[in-house]
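Yeah, one chain of the complex is gone here, protein chain that is, but the others are all in their spots.
Going by the order they are written in, the chains are A, B and C; count residues from 1 in each one.
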Amino acid sequence: MTVMTLSKALNAGLRAAMEADARVLLMGEDIATLGGVFRVTDGLAKDFGEGRVIDTPLSEAGIVGTAIGLALRGYRPVCEIQFDGFVYPAYDQIVTQLAKMHYRSAGRVQLPVVIRIPFGGGIGAVEHHSESPEAYFAHTPGLKVVSCADASDAYVMIQQAIASDDPVIFFEPKRRYWDKAEVDQTQDLLDAAVTPLHAARIVRVGRDVTVVAYGPMVKTCLAAALSAADCNQELEVIDLRSLSPLDFEPVLSSVRKTGRLVVVHEAPRTVGLGAEICARVSEECFYHLEAPPLRVTGFDTPYPPARLEEHYLPDVERILTSVDIVMSHR
Amino acid sequence: MTVMTLSKALNAGLRAAMEADARVLLMGEDIATLGGVFRVTDGLAKDFGEGRVIDTPLSEAGIVGTAIGLALRGYRPVCEIQFDGFVYPAYDQIVTQLAKMHYRSAGRVQLPVVIRIPFGGGIGAVEHHSESPEAYFAHTPGLKVVSCADASDAYVMIQQAIASDDPVIFFEPKRRYWDKAEVDQTQDLLDAAVTPLHAARIVRVGRDVTVVAYGPMVKTCLAAALSAADCNQELEVIDLRSLSPLDFEPVLSSVRKTGRLVVVHEAPRTVGLGAEICARVSEECFYHLEAPPLRVTGFDTPYPPARLEEHYLPDVERILTSVDIVMSHR
Amino acid sequence: MADSESFVQLLTPSGHYRQHNEYAVDFTPQQYRDIYRDLVIVRRLDAEATALQRQGELGLWASLLGQEAAQVGSGRALQPQDVAFPSYREHGVAWCRGLDPIAPLRLFRGVDHGAWDPADTNFHLYTIVIGSQTLHATGYAMGVTKDGQVGSEDGAAVITYFGDGATSQGDLNEALIWASGFAAPVVFFCQNNQYAISAPSTRQSRIPLYLRAAGFGLPGIQVDGNDVLACYSVTQAALRRARLGEGPTFIEAYTYRMAAHTTSDDASRYRPSSEVELWQQRDPIARYRAYLEREQLADAEFFADTDSQAQQLALKLRAQTLALPDPPPRAIFDQVYAEPSAQLAEQQEKFAAYLDSFADNDGEAATAGSQGLGGSTS
Partner (left out) sequence: MADSESFVQLLTPSGHYRQHNEYAVDFTPQQYRDIYRDLVIVRRLDAEATALQRQGELGLWASLLGQEAAQVGSGRALQPQDVAFPSYREHGVAWCRGLDPIAPLRLFRGVDHGAWDPADTNFHLYTIVIGSQTLHATGYAMGVTKDGQVGSEDGAAVITYFGDGATSQGDLNEALIWASGFAAPVVFFCQNNQYAISAPSTRQSRIPLYLRAAGFGLPGIQVDGNDVLACYSVTQAALRRARLGEGPTFIEAYTYRMAAHTTSDDASRYRPSSEVELWQQRDPIARYRAYLEREQLADAEFFADTDSQAQQLALKLRAQTLALPDPPPRAIFDQVYAEPSAQLAEQQEKFAAYLDSFADNDGEAATAGSQGLGGSTS
C-alpha cells in the first residue's frame, strides 16, 4: 500500500497499463513535455517516449478522430481533454463516431478508446474549467461513462477502462486530484475481489437515507454522513462509479431498506443523472419509498464565476437539509 | 383558417416573421435555391432574396458561429440544421457560446438565434437522420428548447421563437411534416389567447392517466388515448411544447387528478426528458401518485436501421401496455 | 473550378492521349481492359440500385453516376495492403476493393447501417456525417507509421474519400493539420463533383480546392476526375509518396455528379439540364472507350462481353436485394457494446417479453409489424 494523491494514482495506473500493453498510447494537449496541466501524465513521455505519449495539436476533434483511427489500427488510445469545457469540439466525433461505430459495424469494429476528462468545480477557475457534462455522455448509447472518487479507485478504474473493449468516458474529479489515499499497486486486477468497472459501491452503510453520488461529491456526501451521524441519522452512501451503464441493484436494495433517497451531483439539475436515479427508483421502489426522492445539485445556470461557486456546489449543509426533509416524512 | 401541412405552416410562420422584422435572416445548407430538403423554406429566397435566405457552406459550426456574430450585430438569425444527427459539429458553438454568452456578459449581450432541427424517426431514413437529441439541449442552461406537434402550433411557435430574445432550439417532428391541420394565419400573436411559447398544453382531457409527450409522439399519444377510450380508460394527454424551461404546473395538476403518469418520447430512455418528468412528479406529487410513473421511450441503443425502427419507436401498443400497468395499481 | 495550368489530364474528353511530363500509366492491354470493365460494371450496378430504389426496394440510393473514373482510377491504384476510408458514395471504390456489391445496398435498404468488416477488404465503413472519416484515416495512417509500415515500396498507405462539400467541415481541415504534422501516409482524395446537394462547390471555396493543401504544408494536385488514367496515375504517385514516408497528398478530382444528390433529391431545382448535358459530353466511360477503340486495345466482342457480364452482375444484385430478410426486432439491442451492459440486457429482456406477449398459440413470436423473432441479424 502506498499513500498517494488521486493525480499520482492515475499516473501510476496509466503507467501500469502502458507497461502491460504496448498498444496503449496517450494523446492530448500538453501531456508529454509538460506532463499535463494537472501532471497526471508526468514522467510518462520520458519513460515511454513521445511515440506513446503524444503531444497533439490544439484540436479536440482531431484528438478523438485520430484516436478512433488508431484504435481501428489496433491501438488503445487514451485521450486527455484538458478541461471539461473543452470537450465539445470533439462532441461530434464522440457521439456520432466513437459511440456508434461498433453498432454501425454490427460488432465487427471495436473502439477501445478512453477519454479522460477532469471535471467539476471547486478550484476557483475561470469559465469553462469547472463544468460537469457527464449527463450528455450518459444519455449517449454506445459510450460507457465512469468517474472515480478517490485515489484507490482511480488507480484501478483507469486500468479497467483501458482494458475495456468499449469506448469509455473517464471523468476525473479535478478538485480531488490532490487528495490522498492508500493505493494497492500489487493487486491483480483480474482478481474477483476487485470491484468491476461498472459496479456501484456502498461506501458507507446506513439505515436511514440512501445518498447516491459519484466523482467529487462522494467525499462531500461522506462528510455529510459523518455530520448526520452526530444527529443519529445513519446515511448509506453509494458511489455510483459507473454512470453508463448504471448499476442499479445496489441503489434499489438500499432504498428498499431505507425508504429514502437523496441524489447529489454538481451538474445542473434538469435532465441530469439525478433525474434518472430518482425516476428509476420511483418506478422500481414505488412501494418502498417513504418520502419523495430528492436531488441536491448544481442549479440550472451556467457555472457561475469562481467567487460564487461555493454557493453553486452542493455542500454538506445542502445535503443535510435534504436529508432532514426526507427524514421528516414519517 | 387554412388547412396546411406542418412543413407549410413553418414556411408561413417564417414568412410572417420575415415580413414583420427585416432583421430576421434564414441560414443553412440548401435552404435557398433548393428550399430545404424538407421544403420548409421553399420560395422564401425568391421572395426575400439571397441576402436574407442564405445558402451556407457545409459547415454547422460555421452556421451557428456566424449566426452568433450576426445576432451580435443586431440580426435575428434562424439557422436550419439539415437533420438531427448533423447538429454535433455545431455543439461547441451552441453549448459554450450560444447558451452562455448572455450569462457571460451579465445580460449585456443578447443572442436571439433560433436553431431549427428536424428530429425523430419514422421516415425510413439512413443512420443519423432519425435521432432525438433534445435532452442534450434541455440539460444546457441558457438555451430554450421547444418542439411543435402540429401545423397550428408550428405556425405560431416558430414566430414566437424568432421573437424571443433568448436562443431557442426548435425541434421539428420530421415525420409529421406532411400532416395537415387548420392554421389561423390571421391571429395576433400578442393576443393573450395565444398559448405562450413556454407553456405546456392539455391536448386531451381525461381522468385516469396523465400521458406526457412532445413533438412527434403527441399524435401517437392521442391515437393511444382514442384506443384507450374504447376500453373506458380516459387518458389526459399533455403536449409539453417547451422542453426547457419545462412548464410543470399542468403536469403536476394533472397527476394530482389522475394519480398516474406515463411519459413518452422517442429518445433513448436513460437520462432523457422522461427521467426529468418522472423525477419531478415523484418529488412534487409523491402523495398523489397511485402507481409508479412509467416511461415509454426509445431504447438505450443507437437509432437502429430503418427496417427495425417500428420496433424502436414507441407506438400505440407500447403506450397502452404501460397505461394498463399504471391502471393495474389500485 | 478546373484550373487549367496544373490540371492533370491524360485523356481528352474525346479520348485522345496527351503526354504529361510527370504522370503516365504503364498498363498491359489486359489492364486497360480490366479498368474498362470496372467502369462499366460500377455504372451498371449503380443503375440497378437506382432502379431498385425507384421500385421501393431501397429506402434511398446515392448514385455515383459520372464519378466512375475518379473512383475506379483511384481505387485500382491501391495495393491490397492499403486501406480506404470512404464517405457514402464510393460504390466504385468498394467494387475495386472487392466488397460484395450487396453490402452498400443493405445500408440503403435499411437492414443494417453498412455493417461489413473493414478488415476483410481494407475498405472502411461508409461514413455519413460529412468529413468525419478523414480524421479516422489520418489516425489510422499514424498507426501505420507507428507500426513501421512506411519507408519502402511495399509500405502501406491510406486513402480517404470525401466531397467538395466536406472541405468546409472543421474535421477535414483538422485532418490536414494532423496528417501534415505527423507526416501520416494518407492521401486525401476529394471528388469535387461540383455539388454538395444543391450548393455549387464555389459556395465552399472561391478558389480551386486543391489549393487548400499547400497552406497546411502538403502538396495539392488537381486531376481530371473524368479521366480514369489520370486519376490512376496521380493517385498511384500520391500513394507511393505515402508508402515511402514522404507524407500526405491532397488530390482534387474534378468531376461531375451526373445524377441527383440521392434518389430523394430533385436536381432540377438548382441546375439546368443544359449543364448536365454538357457534362455528358465529358462522360468518363465514353472517353475511355473511344481511347481503347482508337488504340485497338479492345474489340467489339470485348465490349459486348463486358456489357453482358455487367448485366449478369446487376441481375444478381437485384436478386440478392429482393432476398434480403428484415432483421429480427431484437437485433436492435445487438452490438451496442462489445462487453455486456446489464442496463441494456434488462431492456432487451423486457422487450423480448413484450414481443412474446404477442406470440400466437403455435408458440411463434410475431409483432404488430409481423416480423418474427429470431437470432441476431448480422
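Here is the rule we go by: contacts are C-beta pairs under 8 Å (C-beta built on N, C-alpha and C of every residue); 3 or more make two chains touch, one makes a residue touch a chain.
Quick caveat: nothing in here was measured; it's all calculated off a predicted structure.
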Chain not shown, its touching partners among those shown: A, B, C
Touching the absent chain when the full complex is considered, from A:3, A:22, A:126 or A:205: A:126
Per the touch definition above, residue among B:246, B:261 or B:308 touching the missing chain: B:246
Hidden partner interface residues of chain C, rising order: 167-171, 173-174, 177, 180-181, 203-207, 211-217, 220
Interface with the undisplayed chain - residues on chain B: 51, 56-57, 59, 61-62, 64-75, 89, 92-93, 96-97, 101-110, 141-142, 144, 164-166, 198, 244-248
Positions on chain A where the hidden chain makes contact: 29-30, 33-35, 37, 55-59, 61-62, 85-86, 88-89, 124-128, 269-270, 299-302, 304-312, 315, 317-318, 321
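In this text, only the chains that are shown with their structure count from here on.
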Chain whose Cα centroid lies at the greatest distance from that of chain A: C
Computed distance of Cα centres, chain B from chain A, in Å: 31
Contacts with 2+ other chains: residues of chain A: 89, 92, 96, 103-104, 141-142, 244, 246
Multi-chain contact sites of chain C, meaning residues that touch two or more partners: 112-114, 129, 170-171, 336, 341, 343-344
